[in-house]
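Sharing a structure here in structure tokens format.
A single protein chain has been removed from this complex, and every other one stays in its place.
Up next is chain A:
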Amino acid sequence: MKLTVEGLNSHYGPAHILFDIGFEVGEGEVVALLGRNGAGKSTTFRSIVGLVAQRSGRIMFEGKDVSARPTHEIVREGLGYVPEERRIFTDLTVEENLEVGRQPKRPNAPHWTRDKLFALFPNLGEMKNRPGGRMSGGEQQMLTIARTLMGNPSLVLLDEPSEGLSPKIVEQMVDAILTMKKEGVSIVVSEQNLHFARLISDRAYIIERGRICFGGTMAELDARPDIRDAHLSL
């Protein structure tokens, strides 16, 4: 398995947010983490990369236990993270944003260069020197993904990549994610939008109130409309 999460519990102050989260991602697989707003998708991702201080459980990445490691070490193992709120550096230009994400080549992961990324996201190539703060939401979303890819990750956690984007940009996003998959990057994508998830994912988990309540292939999910309707707003 590429990534295995077992018994993950997280707290913000006195509030218990995640309860025994567990899921797996295989080599080269795209897995969707589906759930409503506030179900715990973002917290799951933040806990995996160590941005939530109070967490317990086991996170195995490429056979190594990374659950007690600091954020930058987890990321340097090749586990990339694309946050939901985009969080690009607004004062930095496109090229500088990419520079922050740059990490050395990794033997078991595709190697991304600036030019390769500008080919994947042509819009970015046209605004290399524009500050991040003066880009549209869609362009910012592309920049966050490109920035994480500069670290040559073998697995990427993508937090709600389609949120707030126009249908045309969403299409580009689907293409980009499929290209990443073709290059050999494993992906966990959190989504509220089942339609979007269906276009890119092999398997899906459903999270509700901090607990995983379903796991299976997309076909198995389609065979259970009761679960789908109970936990996802369509």
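Here is the rule we use: a residue touches a chain if its C-beta (ideal position, glycine included) is under 8 Å from a C-beta of that chain, and two chains touch if they have at least 3 such contacts; residues count from 1.
Going forward, contacts and distances are computed from a predicted model.
Out of "Zn-ribbon domain-containing OB-fold protein", "4-phytase", "ABC transporter permease" or "Phosphonate C-P lyase system protein PhnH", which one is the UniProt protein name for the chain not included here?
Going by its UniProt entry, the chain not pictured is "ABC transporter permease".
Pick out which of A:G40, A:P83 or A:G210 touches the chain that's been left out of the picture.
Within the whole complex, the residue contacting the unshown chain is A:P83.
Sort through A:L18, A:A32 or A:V75 and give me the one touching the missing partner chain.
Looking across A:L18, A:A32 or A:V75, the contact with the absent chain belongs to A:V75.
Determine which one of A:V100, A:A119 or A:A223 touches the chain that has been left out.
From the options A:V100, A:A119 or A:A223, the contact with the absent chain belongs to A:V100.
State which residues belonging to chain A touch the missing partner chain.
Spelled out for chain A, the touching residues are 13-14, 49, 51, 70-73, 75-76, 81, 83, 87, 89-92, 96-97, 99-103, 147-148, 151.
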